[in-house]
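What follows is a short report on a single structure.
Here is chain A:
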Amino acid sequence: MNEKPKLRLAEPVAPTPPVGTSAAEGLSFRGGRPADLLIRGAHVLDPRADVDAVLDVLVRSGEIAEIAASIQPPDGAEIVEASGKHLFPGFVDPHVHLRTPGFEYKEDIESGTRAAAAGGFCLIVAMANTNPPVDNSGVLQSLRMRAAVEAHVPVGFSANVTKGMAGAELTEMADLAEAGAVCFTDDGLPIADAGIMRQALQYQRLAGRVIALHQEDPALTKGGVMHEGAVSAALGLAGVPPVSESTMIARDALLAHYEDARIHVQHLSSSQSVEAVAAAKQRGVKISAEASPHHLSLTDAAVGDGTNANFKMNPPLRTEPDRQALIEGLRDGTIDCIATDHAPHAAHEKEVPFEQAAMGVTGLETSFSIVYSDLVVPGVLPLALVIERMTAGAAPLDLPTPLVAVGEPANLALVDLEARWTVGEEGYESRSANCCFAGREVGGRVQLTVASGVLVYRARSFAIQEVGA
Partner candidate 1 sequence: MRHLLGICDLSREQIERLLDRADSLAQLSERENKKLPTLTGRTIVNLFFENSTRTSSSFDLAAKRLSADTVNVRASGSSVEKGESLRDTVQTLSAYGPAAIVVRSPFVGAPGMVTRWTSAAVINAGDGKHEHPTQALLDAYTLRRRLGELDGKSVWIIGDVMHSRVARSNILALTKLGARVIVCGPPTLIPREIESLGCEVSFTLDGSERADVLYVLRMQNERMRDTFIPSLREYAARYQINGDRLGAKQLLMHPGPVNRGIELSPDVVDAPQSLITEQVASGVIVRMAVFYELLAGRGEPGSARKRATAVAPTREGARG
Partner candidate 2 sequence: MASDAAEKVVLDHDDLRRTLVRIAHEIVERNGDRPFALVGIHRRGAPVAHRLATQIADFDGRVVPVGEIDISFYRDDIGRRPVGEQPVVHSSSIDFDIDSHVIVLVDDVLYTGRTVRAAIDALFDYGRPPSVQLAVLADRGHRELPIRPDFVGKNLPTSADERVNVRMQELDGVDEIVLGSTDSPMRAGGS
């Protein structure tokens, strides 16, 4: 598969900070007993590791110890009979809202990471649009302390680019990086002021870390609640034109190029945006991009009669040509990775008229199943490519990419591709239920997740056979 260029930071001019020198050191995880597992007879697929065969995988003390056609069960290891199932590297989600602090009624670190584990994720990155927002190292440190106790999977916390996300003054980016911020973002809001954006890119030389961008020109999206097109015209809902996103991508790509800085564009929604990213990559801009399962699967037609705010998100669902462009972008690598933009909201924030409803949908528990059902099953994208993109969200943020290879920490997702299930039927691990796929029957279900060497999720129905008892 296409090798991600290893992005190198310039040697820091400032004295090397004592902590947080790398993004990976910012990860927080409650950990657990290192797994001893023998996963037998699964179809192991990891395009990066060049594995695509039915194999046994032995995990000892949380590390992948052996991968072979047939492995004798060692003492003390649980045997997982996985014949007919697929074993993938654990998924990575660079874009999750854990809503903590301030909105724990929507989600918290414990529930959000539990949802991630159930979705097969072994690593997620939390956004910083909380209350208070993560614009100072005090908030960041307290989050990391909480996560060290509660997080079912390793979490990286992002920090804000601007103080209070107000778009006016930079945060103490260097201090925040030192305190363990894995990236910088004002996600939820754009950085409207080009001058501030430029300063943030300049400061990246000191702080390191990629700047992840929610791209939206507020002057063009004012009041908009869905894609501007035939559906919004019929419903009388104010539209969000695709140019509100693409013009900002173009602007920031030029700024990043000028400042030789690195940007990551979040949740692409339109064909124009894919073109803008592709053009920037062509010019050699250090730019990466993500797309969400809902944008890859749905269009504005899903908004229907406008009475279900679970189809309201920012950026909005767009048209079929836009969806096709996102799929092509994912295929050709213009879009580096799939990210859920998991955005939980409480029922009372969604059970209101569309215009009043909060923006965003949950996605951690459905991400793989949706992409698998809508893109792999119909033959639109090969499974191997989807697995690569589901795990590629680590590299743009300088986080370790999970690999199914001997000697690597075990980061694994065991998936039953034959399983069919109805989204939401058994509830959600997430505290919130605002899933735009609720009620849909999908294929592919995560059976078991190993994150950083710890068994963090096992489906209730999935029997595990103890050996040597």
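Before moving on, here are some points about what is shown:
Note that in this section a contact is a pair of C-beta atoms (placed from the backbone, for glycine too) under 8 Å apart; a residue touches a chain by one contact, two chains touch by 3 or more; residues count from 1.
Regarding candidate selection, all candidates are chains of the complex that A comes from, given by their letters.
Being a predicted model, the structure only gives us computed values, none of them experimental.
Within this complex, chain A is touched by candidate 1 out of 1 or 2.
Across the interface of their complex, candidate 1 is touched by residues 228-230, 232-237, 239, 241, 305-307, 348, 351-356 of chain A.
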